[in-house]
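Just one protein chain is left out here, and the rest sit where they should.
Let's turn to chain A:
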Amino acid sequence: MSGDWILLILVIWPMIGAFLSYGTGRRRKTGRNLFADGVVIAEFALLCGLFACGLLSGSGGVSGMELHVLDFKWEGFCGLGLTLRLDGFRVLYGLVAAFMWMMTTVFSREYFGHYRNRNRYYLFLLLTLGATMGVFLSADLYTTFIFFEIMSFTSYVWVAHDEKEAAMRAAGTYLGVAVVGGMVMLMGLFMLYHTAGTLQMDELLEACRKVRPEKSGVLYLSGALMLFGFGAKAGMFPLHIWLPKAHPVAPAPASALLSGILTKSGIFGILVVSCNIFLHDPAWGMAVLLLGMVTMLGGAALAVFSVDLKRTLACSSMSQIGFILVGIGMQGLLGEENALAVRGTLLHMVNHSLFKLVLFMAAGVVYMNLHKLNLNEIRGFGRKKPLLKFCFLMGALGIGGIPLWSGYVSKTLLHESIVEYTALTLQAKAGMAVMGSPAFFKTVEWLFLLAGGMTAAYMLKLFIAVFVEKHPEKQDEFDWEYKKYWNTESRLAVTIPALLLPVMGTLPGIVMNKIAELGQPFMRGENPLHAVHYFSLENLKGGMVSVGIGLVLYFGVIRTCLMRKGRNGIREYVDRWPAFLDLEERVYRPVLLQFFPWLFGGICGFLDKYVISGIQGAFLGISGAVCQFLDTYVVETAVKVFMAATAFGSRVLDHMTDGIIVLARRTTHRQVKGHRKKVMRDRFAYAMGHFLDGCAALLNKTVRKKHPIRKSYVPNLIELEEETVRTNRIINGSLSFALMLVCIGLILVLLYLLWQR
C-alpha cells in the first residue's frame, strides 16, 4: 500500500458506515437515519476539503482549476492490485455523487416512512456509495471493474426493494443486464490486457499506440466488448431495457441515484475507453455517435409515449445518455479540435445528474403521497403546491434546454460541435481524414434538434399533466388533504439542487466554464480557441428551434394522438406504444432463459441420451451377449463336466472307504450278540443331586426365605452324566475305527515298501 490513504478512506468509509448503520438500525430507527445522514455528509465534506486543498496546492492556483493529483496504490489487492486517483474530473464526479447521495439520503427518511426492510435499504444505499466512489476514483480499468461489479450487485437490492412481482421482474432484468454486461466487459478487459499489457488509464494511450497498426482488430473488438459492458450500465441502446422497467418500481431516491449517477459510471467507463484507447479515432467516434443517436431518439420516443411519471423520466434518462454519447462520438470525429464536444459531454453529464436528482425526487413526493404514478391518476396533484411546482419546473426547463437554464449550455455546446464537424466535411479536401458526408451530418444535426424538441415536449406533457390540469374527480382532495405533503427535510433536499440549475444556467461563463476546465484534462481536451458566446443569436436560434419543435410535437402529437376522450368526457392519456416493440420480452429473455438452455441442453442431452448411452448400451449389449454365450454354453458345460467328474470320483472314493468300514463291521468288528449287562446308571448323579437338593432346602429355610429355590438338581445332573457317557462311547468307537484305519494304512504302506524292495 502506498500513496494517499485518504483516497482509500473515501471508498471504505461509506462501506464501514453501511454496516455500522445496519447495526444501529437493529436497535433504533431514528438513530440509524441520523447516522446514515451523517455518513454521507461526512463523505461530502471530506471531498470538499480535498477539493479545496487540491486547488490551493495545485499549480494553477484557485482560479486556474488545476488540481494537485493524489494517488493511491494497493499492490496485490484482488490479484492485480488496486489503484485510486483524485484529479479534476474525479473530484468533480466524486462531488456530484456525494452531493446526490446526501440529498437522497436526507429525502429517504420521509419517503421510506412506511416501508418495510428499511435497514436493508440503508445498508445497500451506503455500500453502493462506497462502490460508486471506487468507480469514479479508479485509476485503472481493473479497479473500475471491481467496483463496478460491486455497485451492480448492491444496487440490485434497491430495485428489488418492494419485493412485489413487478419489482422482482424488473430487478431480475437489472441483474441480468448487469451480469451480462459485467462478463462481456471482463472479456474486453482480458483482451485489452493481453494486447496492451496494461490496464492503467494513463499508460493505455501509449501502450495502444505502440501496438496500434498490427493489432487494431483485437483492440476494436476489446473496445466494443467494453463499450457493451459499460453501455449496459449507462442505458445505451440495445441494453437500455432495464431503465424503463427498473425505475418505476424502484423507490424514488434510488431511481434518482440509478438514473443520475449509476448511468454516469457507465459513461465514465466509456470515456476511459474512448479517450485513451481510441483517442481521436474517427471510426470509433462514428460508431459511438450512431449508437448515441439511436439511444437519444429511441429514449425520447419512449418518453413521449409513456403515461407513467417515473417511466417517462427513466426514458428521458436514456435519451439524455444518448446526447452524452453523441458528444463522445463527436470527440472522436473532431480529433484534435474537439474542445467543444469535450465540454459539451462533460457539462451535459453534470447537468443531467442534477436534473434527474430534482425530477425524480419531485416524482417521489407525488408517489409518497398518492402511491400512484399513472398520469391519469395523479393529474392535478401539483396544483396549489407552489414550491413543488417550482422545483419540478426548474428541472423541466433545465432538461428541456431552455436558455438561462443549465441544460441549454451543454446542449448548445454539443450542437456547436456537430455544426463544426459539418463545416469540416464541407471543406474536406482529398487526403483529409473526414468520415461521413455533409448531408449526413446535416441530418445528424436536425435529429439532434428533434431529440431536443422531443425532450421539451415530454417535459411539457408531464408538467401540464401534474401541475396544470385538473383531476376530474379528486381535485379537491388533492388540494386540501395534501396540504402537508412533505416535511422540511425533504423540502430542503429537493429545493437546493433545484436552485442550482438556474444559477448555473445564467452564469455559464463563470460556473460552467470552471467545471469544464476542471474536468476536461480527463478527456484530454484543451481550452477552446475562442470563448463560446452562449447567448449569441446563432446559439439562441438552435435552442429556439428545439423549443419550437417541442411545442409543435406537444400540440400536434401528444394532445391529439396520444390522448383520447374517456368515458366521462374527459380527455385521458393513453399508452399507444406498441407492446411488441419490447426487446426484453421478445428477444433477450427468450434467448437467454429458453433458447440457450434449450440449444446447449438439447445438444448435450441428445449426446448424453442417444450417443453416449447408445455406445454404452451397444458395448454392454455386445459384451453381455458374448458373456451370456460363454456363460450358457462354454462355461456351463465345462462346469457341468467338471462337477460330474468330481462327483463321480468322490463317490468312488466314498464307496471305497465305506466298503472298508462295512467289511470291518462284518468281520472283525462284528457286534457281539447276547445278554447285555444291566448297568446301574447314574448313581453318582442321584447322590450328588440329592445332596444339592438338601443344601437348597437348607438355604430356603435360612437365607433365601423370600426367594426359595424350587427346582431339583437331580434331573439336570442325570442329563449331564448321560451326555458324558454317550459322548465317551462315540469317541471310543470312532477312535477304534480310526486306529483300525491307521493300521490298515500302515499295513498297506508296509506292503508297498516291501513290494518295492
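We adopt the following convention: contacts are C-beta pairs under 8 Å (C-beta built on N, C-alpha and C of every residue); 3 or more make two chains touch, one makes a residue touch a chain; residues count from 1.
We adopt the following convention: contacts and distances are computed from a predicted model.
Per the UniProt record, the chain missing from the shown structure is "Proton-conducting membrane transporter", taken from the list "ABC-type lipoprotein export system, ATPase component", "SAM-dependent methyltransferase", "RNA polymerase sigma factor" or "Proton-conducting membrane transporter". Among A:Phe19, A:Tyr115, A:Phe555 or A:Phe600, only A:Phe600 touches the chain that is left out of the view. Note on the undisplayed chain: of the listed residues A:Met191, A:Ala396, A:Leu500 or A:Ile549, the one touching it is A:Met191. For the chain missing from the display, the contacting residue among A:Val179, A:Val211 or A:Ala224 is A:Val179, taking the whole complex into account. Residue A:Lys164 is the one among A:Lys164, A:Arg651, A:Arg683 or A:Arg704 that touches the chain missing from this view.
Listed for chain A, the residues touching the missing chain in the whole complex are 75-80, 145-146, 149-150, 153, 160, 163-165, 168, 171-172, 175, 179-180, 182-184, 186-187, 190-191, 193-194, 592-593, 596-597, 600-601, 604-605, 607-608, 612.
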